[in-house]
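If you scroll down you'll find the structure; I have some questions about it.
Apart from one protein chain that is not included, each protein chain of the complex appears where it belongs.
By written order: A, B and C. Residues from 1 in each chain.
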Amino acid sequence: MNKLLAEEIYYLMVLGRKFEFSAKEHYMKGDISGFLHLDIGQEALSVSAMKAFDRGDVFSGYRVHVMAIARGLSPKSVMAELFGKATGVSRGKGGSMHLYDPSHFFYGGDAIVGGHLPNAVGCAYARKYQGSEEGVMAIFGDGATNCGAFFESLNIASAQNLPLLFLCENNGYAIGTKITSVTPFLKQSKKAEPYMRTMEVDGMDAVAVYDALKEAQKSLHDGHGPIFVEAFTCRYEGHSMSDPGSYRTQLEMQICKSQDPIDRMKKVLIEQYQVDTASLETLEDRAERAVEEAVDFALASPEPDEAELYQNIFCQGCANVIS
Amino acid sequence: MNKLLAEEIYYLMVLGRKFEFSAKEHYMKGDISGFLHLDIGQEALSVSAMKAFDRGDVFSGYRVHVMAIARGLSPKSVMAELFGKATGVSRGKGGSMHLYDPSHFFYGGDAIVGGHLPNAVGCAYARKYQGSEEGVMAIFGDGATNCGAFFESLNIASAQNLPLLFLCENNGYAIGTKITSVTPFLKQSKKAEPYMRTMEVDGMDAVAVYDALKEAQKSLHDGHGPIFVEAFTCRYEGHSMSDPGSYRTQLEMQICKSQDPIDRMKKVLIEQYQVDTASLETLEDRAERAVEEAVDFALASPEPDEAELYQNIFCQGCANVIS
Amino acid sequence: MLYREALNRAIDETMAIDSNIVVLGEDIGRYGGSYRVTEGLFAKYGEKRLMDTPIAEMSIVGNAIGMAIGGLRPIAELMTVNFALLAFDQIINHMAKLHYMSAGKITLPMVVRFPQGVSKQLASQHSESYEQMLASVPGLIVLAVSDVNYAYHALKKAILMDDPVIVIEHELLYNKKGNVDFDRDIDPLKARIVKEGDDITIVSYLKMVDDVMEAVPQIEEKLGKQCEVIDLCALNPIDYQTLALSLKKTGRLVVVEEDHKKGGFGSQVISWAVEELFYTLDASPLRIAGEDVPIPYNRKLELASIPTPDKIVARIVTWGEQNGL
Partner (left out) sequence: MLYREALNRAIDETMAIDSNIVVLGEDIGRYGGSYRVTEGLFAKYGEKRLMDTPIAEMSIVGNAIGMAIGGLRPIAELMTVNFALLAFDQIINHMAKLHYMSAGKITLPMVVRFPQGVSKQLASQHSESYEQMLASVPGLIVLAVSDVNYAYHALKKAILMDDPVIVIEHELLYNKKGNVDFDRDIDPLKARIVKEGDDITIVSYLKMVDDVMEAVPQIEEKLGKQCEVIDLCALNPIDYQTLALSLKKTGRLVVVEEDHKKGGFGSQVISWAVEELFYTLDASPLRIAGEDVPIPYNRKLELASIPTPDKIVARIVTWGEQNGL
């Protein structure tokens, strides 16, 4: 990783965290509603995943604001979507959990746990069929590794030798349920072992995540078929804004936060890349401004027109018999 | 295995095969309709499984005539069900794929591939809850190991440490699809390895199946949680009566049939238990007569009354608000 | 007492008397349930009777079926009907059919509960209503809970019944207040006359009952007619008797449902009415329902997609005028 990239990753992580805190604030003010899943604590993973898997398609779940931004969607259009505005990524019709942008090969919104995995498999089939080397990355939580769709996807991806990177964000919890209380082990990559190569990585370490995923990406490109990467991480907030998260002890959270991914990346920048405090502050200020601009944009944006309700049920202007 | 049991297993295998050939004949005559899945070639498995797992509950799929009979259901009531008669196991409402008999702890009819596996898990939960040591056996084909329900069942049975025996009848095909063309390996027990102990056995050898399942049953009784047994076997006929089975080569079938389970068991009886030809013939004749009686019974039985149509939609005479 | 407390109490009281009753679902144990319906039960009954499941809806229902076969009386909770779609094979092919296909040899004393409907900006994958899909499946008893008293009594009865029961709750009703009459039993399959009236029969269920009741004073004032409001309560079987009595009196039928209009549950009520009582009807029947669009996230659009008290007033008044009321 060169210095420029390291700085960008740091910048995006800071931006991501500030974005999430801002979203939280505006949720409490009533500007945002619905289920709002914050990514705070998991930024290393979200950002490095997008930077490492820089080509190809990405399918993810409902905790996707930071990923979307790191993927290249503008913070403005993401924030506007959270606000339900006409200028949002999905023109206010999808909300926080549904940030789709095919122009960035980003399908970052599925609110059905595991529901996007079969879709990612199908897309990987298409890519292989088209002779593309890029492949597809599917991101999901530890909780998603218990549903049928997950297993069917491992199995088919392996049988078809598809270029599909499974990235499991293991934060130890599915809402309030400890993963080990509903599945027999903590390491979810074990479930993939019969089907494909597996890797593990410290999800609180942006550099390690980046390196691991670059290696995995290369394996896809080389035609070795699907690969499974498990990253151990930690969410600081409740599952969504409606969850106080009180099932975790203070001690647990303390240990967790002592590994803060932003602090660690800052240290890397300073120690390894000799970035000085002033430059860091510049990055942080830029992030702060980007979030402020996003909020201003969202606030100033119009609500969708009521006619929007009936648009996009069927495809308009497509090769259709329906107009 | 003592001589008496060995003879009984042989008798039931012969009975099973004769039963199936008779069912085939009556299907062609038009006495039986629907999907008829014959068990010919797989008798060692069906019979020994029932004899070894002699206590506890059994959940199985749609290829269940022989299992039902080996479990203790009368050939008459099974044949009558195939004929759709009022005297059938399910009074003509279920047919060949739905032979339920709770009095024998036999739930031998699910026509949704893999659909019975979550039910078996739940029943195993109930048995554990009730402090019973018997446990539950779930029987399914190689094709069923690709569906989500299978994986969810492995995972939950393991997480809850349930007394559940998974018995996979691997005959290499799901209808006309070779198992290895849709999943990355032939040995399906590999899929269970992350979750539980697995065993393999020659499914054309009645004694081996019996011994393996006795060992597995003991493991359940000892509280070691779920266990997976894979038995390799071969169906001689098409998938159901509507499948000519032409996707398999003659050579393949020849090799298959050279391992005929009934021939092999006969040899065991003769060589190991010194059963003489006359005794064998007596057993075979008895089987022949049982099948004839079953057919006579089915033929002579009445059709269900038309009022049967509206019965058993809801539970009559139960603790219900609906009468 | 709150609606969710009434549900909680129904579960608690039945669990206390019958140790075969167990609860399973995501986050229902240690966490107390997404909508706090099972709050406090884990502490009281422990993990053997409250099984926290992984995210595997097919298994939640499928396991409950197996538990019932094994002699328990499971109560399965799904977080919303939107996830219940993952369990449709178990619900429809197994839960609804095993009793019939086994000619009554298998009974499934079990309950599957979940909320549905539009809450606030949860978007389409968390907001839909699918009661029409389930209420038309032979073999399932389907109850729709709009009322606190009904919540308590109906769930209790459902748990003690030997048939498989689907209990549909509504996302927005969990904190609804109401009184429970503990002394008077009810028949959960009987429709509830929420308000009597001579001129227009308004049939509804779940949250729409509240919206209808909010709309009624204005409708009555504007049309100068009396509304009879019926909460269906049971969607399968339907209490046609109560409906017929009301329609014979009023001759006019309005159905209000939150689900999309096309093929919604209301169409069954209307079809039944015109088949059975065509010549008693004095006006064309009216369906007020959600628009035929996936529920959008934006609040304005979301509200535009479903009936609201204002829209109910406007639609019924216009209809009344068109039909000479």
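The rule is simple: a residue touches a chain if its C-beta (ideal position, glycine included) is under 8 Å from a C-beta of that chain, and two chains touch if they have at least 3 such contacts.
Model, not experiment: these values are computed from the prediction.
Touching the missing chain, out of A:82, A:121, A:241 or A:256, is residue A:121. Note that of B:51, B:71 or B:93, the residue touching the chain absent from this view is B:93. The omitted chain makes contact with just one of the residues A:46, A:60 or A:90: A:90. Among B:41, B:143, B:225 or B:261, only B:143 touches the chain that is left out of the view.
Subunit C meets the missing chain through residues 58, 82-83, 85-86, 88-89, 92-93, 96-97, 100-101, 123-125, 132-133, 135-139, 236, 260, 262-268, 270-271, 274-275, 278-279, 283-287, 292-294, 296. For subunit A, the residues touching the absent chain in the complete assembly are 57, 59, 90-94, 98, 100-102, 107, 109-110, 112, 115, 117-127, 129-130, 148-149, 152-153, 155-156, 159-160, 308, 311-316, 318-322. Listed by residue number, the positions of subunit B touching the unshown chain are 33-35, 84-85, 90, 92-98, 110-115, 143-144, 146-148, 174-177, 181-183, 247, 303-304, 306, 308-310, 313.
As a convention for this text, only the chains that are shown with their structure count from here on.
By number of C-beta pairs in contact, chains B-C lead all other pairings.
We define each chain's centre as the mean of its Cα atoms; on that basis subunit A and subunit B are separated by 46 Å. Centroids built from CA atoms put subunit C at 36 Å from subunit A.
Contact of a single residue of subunit C with at least two other chains is seen at positions 53-54, 56, 58.
Each of residues 146-148, 181-183 in subunit A touches at least two other chains.
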